[in-house]
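Only a single protein chain was left out; the remaining protein chains are all shown in position.
On to chain A.
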Amino acid sequence: MPGVPTDGGAVGTVVPFSREPGDAVAAPPVRTIRHGVAPPVSRVYVSFSSGNLLQVACLGPPIPEGGGGRGAQEVAVGRVVEVNLGGGGSGPGGADVEEEIDEAEMRRIQYGSVPAFALLQSRKNALADAAAMSRVPSVSEHAEWWQYVLEYSKTIGSLLGNPDSLPAFMIDDPKTILKDREKPTSLKASWELLEIFFVDKQLKSWLPERFVDWLADYDSLLTKTENTVYRTLTNFQKKLINLQIVEDDPDYWNGLAAALSVGWLDIVVNMLRFHGSYQLDQMDNRETENGLVEAVAVLVSTMPRMRPDLPTGKLGHCCKTRPDFIKALEKWRGQVNKLECSAFWIQCGHQKTRDGLKNLLHIMLGNIKNLTAATSHWLELFASHFLYIRPFTVGFEGMNHLAQKCIQLKPSTDNSGLTGLLGGILSENPEVVLAECTKSFGPWMVTHAMELLTADNDYADMMLHEERPNIGGISLEELHRLVYAQVLCSHSLTWQIAPTYLSSCLNQGLGLLEILLLKQPIQDNRLVLKTLEICRLYELGNVSTNIMKIGGIYHWKHGRKGTGVYWFQQAHDKVRLDRIALQLFENIGKSVTDDSFKVLISTLLYALSFV
């Protein structure tokens, strides 16, 4: 096995492999191949077939002429062995994805994204053609572009959901805090994050609220080991079944504070109703207490939100414009203050209730200490700033500054791909975004997310499309697409969708497509026909002729003369067909007694006459 030449010698040098003791590089695995060819093996040919298959042809010395007098004895003079080198390692998903999504599901996503990708590319080409012809940059068309990308994004986003995991029948237990929904995947979380920040222009004015919604869906994925609001609530839910007096448990109040700080208002109101003072036999004794709890619940449910609408079941008072929101916020804060200063607190008997409710009120007033104590992860603190402290933060610079502050207040060691991704997005660094996608989510994600990054971002557009000499003169976009296409080609179920991606690579794509098609096995006629169909679609006439000729020779040599002739006819291979016709004429002329054999040959000649 050749090692790396140490002095940068000439290309093609074979360098002996020497394993030094104490070498840092581990020895490569050695596989034994059983080929069944009697020694001595005179020649060995090695070549890669489709995907991870290595074909090793072992040939013994040629049998001398006339030595085969025994005829029927089967001695293996040569054998071709296929070695499957695959198994484990780089699949189409990255580290995070492979744990959550199994292979068949990933392939389903890959299949489904092909039509969306192809449509977007054809629209891009149409726009480029129109622009080239008219020579005037069309502003309206460019403005529409983000809508096409949004459509593409929504189509692919819908593939990433997991509708099967939703239980068909859900009996609403009144004591559930967190409803059963479809299990979220980090792939979908990261896709939505990119869509929110890069594509959806309608969202620009209420981006913070949209981020709060995103966090509500995907909080459970932020970290595996550390605490999150979601984990706090699920732990409390487990305890809830056995709790007699809910309001005595500090986890109850912690859960309430946590849910309020990230804006899960419906959960807060629901949980407040678990309070003991609502029970019918307690109502008379704890009237004031109950009144306070109810008052807080009402305040929570009328919190002003800077957004046009809310999904059903969610709480809050929606304000469409800034002046409306400021007015509503002032009024609401005034009500919170009034409650905080009221005299009823003295009459409230239960210490924990008093402290817990006051904590909630301080959160609603935007007290940073309470918010920091209530949240567990810096992303949650980040979201709580949008709700309670700085609801008008728009613009990446402001958000990035805020994010840095939150990271300082709540440093975290276990970072999932999502946190890294968000860091890259907020620091307006497309390189970091792509690097995170590659590391955590794999080549599928990178290839398809590049379209989202370039939707409205000139810098990203330029960075991805400039041709770089250090990678052979191709652009980064093409490089990532080629990597993804290679992953597709390595699996015999997905190689047929690789041409869509290869054809969008302007430099190397077509060349690699030709190589891919020529490497497909020709033993199975159906597969050959599928390969030829791809050749036809991409107008690769010489490739299809070559494949047909190879197929013809294969079938002819293995005794299927009719099929062999058919392939030669399809390839218009006059040379070989003439040679065959000559051979058969001679056969008919010789003393062949078998009438049926004559009939067969004449059938074949009849077929040949249609060249």
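Just so we're on the same page, a contact is a pair of C-beta atoms (placed from the backbone, for glycine too) under 8 Å apart; a residue touches a chain by one contact, two chains touch by 3 or more; residues count from 1.
Please note the rule applied: contacts and distances are computed from a predicted model.
Visitor: Looking at what's absent rather than what's present, what does UniProt name the missing chain, "histidine kinase", "Proteasome subunit alpha type", "Translation factor GUF1 homolog, mitochondrial" or "Nuclear pore complex protein NUP43"?
Guide: The UniProt record for the chain left out of view names it "Nuclear pore complex protein NUP43".
Visitor: Among A:R43, A:R108 or A:K154, which one is in touch with the chain left out?
Guide: A:R108
Visitor: Which of these touches the unseen chain: A:E99, A:E330, A:D355 or A:E533?
Guide: A:E533
Visitor: One chain is left out of this view; which of A:P40, A:P323, A:P469 or A:G559 touches it in the full complex?
Guide: A:G559
Visitor: In the complete complex, which positions of chain A touch the hidden chain?
Guide: Where chain A meets the chain not shown: residues 86, 104, 107-108, 111, 114-115, 491-493, 496, 524-525, 529-530, 533, 536, 555, 559-563, 565-566, 569, 597, 600-601, 603-604, 607, 610-611.
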